[in-house]
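A single protein chain has been omitted; all remaining protein chains appear in their positions.
By written order: A, B and C. Residues from 1 in each chain.
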Amino acid sequence: MRTVYGAIAFAEIAIGVLLVVRMAIGPTVADRIVALNTVCTQAALSVLFYAAYADRSIYLDVALWFASFSYLGSVVFARYLERELL
Amino acid sequence: MKAVIVIALACVGLGFSLSGAVGILRMPDLYCRIQCSSKTTTMGALPALIALVVGEGVLSSYASRALLTAFLLLLLNPASSHALARAAYKSGVPMWDGAVRDEAAEARHRREQRRRERRRDGSGQED
Amino acid sequence: MAVFWMMDYLALALILVCAGLVVRLRNLNGAVMALSGVGAFSALLFVVLGAPDDAHSEIVVGAIALPVLYLVAIGKARAEVHDSGELDEQPRTRP
Partner (left out) sequence: MSGLSAALLRTFALACWAMAVWLLLTWTVTAEQLVVGAIVSAAVAVFLAPLGPVAGPWRLLDPRVARRTAALAFVAGRRAVAANLRLARRIWAPSRPLRSGMVIVPTTQRSPLGLTVVGLVSSLIVDNQLVDVDRSRGRLLYHAVDVPPRDPDQARERINGPLEAHLRQERG
């Protein structure tokens, strides 16, 4: 069962490779922000499953921080795109 | 039996996450990519979280964190993608060539035309 | 144990790729986004290595606060550049 959790965690973060490609070639800055937001979502899921794999429930808080701070980051970056941050 | 359910749900979630990432790679313009990003959230994250809840039991701390994470993702991710789409649209990121129509641009165009006509009529009356 | 090493090396490789992007990208704002990606992946690496408290501070500082400071700095640096043209021209005073 723990191996299953570990495999799921690895697969969730392996999807991030595709998103890093989009972050490299994205023509506009907003494309890169989209890729970054999705990377954070995938990382949150991966951390949840890695916590189940390692059997350490203290890791679970990091997933919450990933979920909430990806929102904060993309909103701040979007405000920067609108030129309202400065 | 529990392992089978966990693997099945996680495969559903992983499949939708993968198709969302492939969509982010293949879609032609920014707005379609934002749609794919929301897609990984709804159908990619929820089955995976349900798989975690099924595997670890409903009354464990994993289930409570999975519930909180699902709540945060469902509530915050549409809001952030809305902020991103609005910022991109206001800062003039174009849609791709095959986009069918842009009713906001049409409305803006109509408003400009009306204002121009009104100005022309006003100047004509003054003369 | 295999899962540990796989996730370790994958997170490390993604950090290296993002760091390479920070150096190689010509677009300044895009490079800042790649820097934010470095922060997110290194938070994941901290979790894999067993330091969730460092992962917390890495998410806040490395993925959000530092890129936002860089963005503010880039915006301010771009806003105030003007070319006065002739050498004997009176320099323009800032408002």
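Definition applied: contacts are C-beta pairs under 8 Å (C-beta built on N, C-alpha and C of every residue); 3 or more make two chains touch, one makes a residue touch a chain.
None of these values were measured; they are calculated from a predicted model.
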item	value
Residues from chain B at the interface with the omitted partner, ascending	16, 19-20, 22-23, 26-29, 31-32, 34-36, 38-39, 42-43, 61, 64-65, 67-68, 74-75, 78-79, 81-82, 85-86, 89, 95-96, 98-105, 107
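Rule of thumb we're sticking to: only the chains that are shown with their structure count from here on.
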item	value
Approximate Å spacing (C-alpha centroids) for the pair chain A, chain C	15
Chain B-chain C separation of Cα centroids, rounded to whole Å	24
Where chain A touches two or more other chains, by residue	16, 33, 35, 61, 70, 77
Touching two or more other chains - residues of chain C	none
Residue numbers on chain A that touch chain B, as the complex places them	1, 4-5, 8, 11-12, 15-16, 18-19, 21-22, 28, 30-31, 33-35, 37-38, 41-42, 44-45, 48-49, 51-52, 57, 60-61, 63-64, 67-68, 70-71, 74-75, 77-79, 81-83
For the chain B and chain A complex, residues of the former touching the latter	2-3, 6-7, 10, 13-14, 17-18, 20-22, 24-25, 30, 33-34, 37, 40-41, 44-45, 48-49, 51-52, 55-56, 61-62, 65-66, 68-69, 72-73, 76-77, 79-81, 83-84, 86-88, 90-91, 93
Footprint of chain C on chain A - complex, ascending	3, 6-7, 9-10, 13-14, 16-17, 20, 23-24, 26, 29, 32-33, 35-36, 39-40, 43, 46-47, 50, 53-54, 56, 58-59, 61-62, 65-66, 69-70, 72-73, 76-77, 80, 85-86
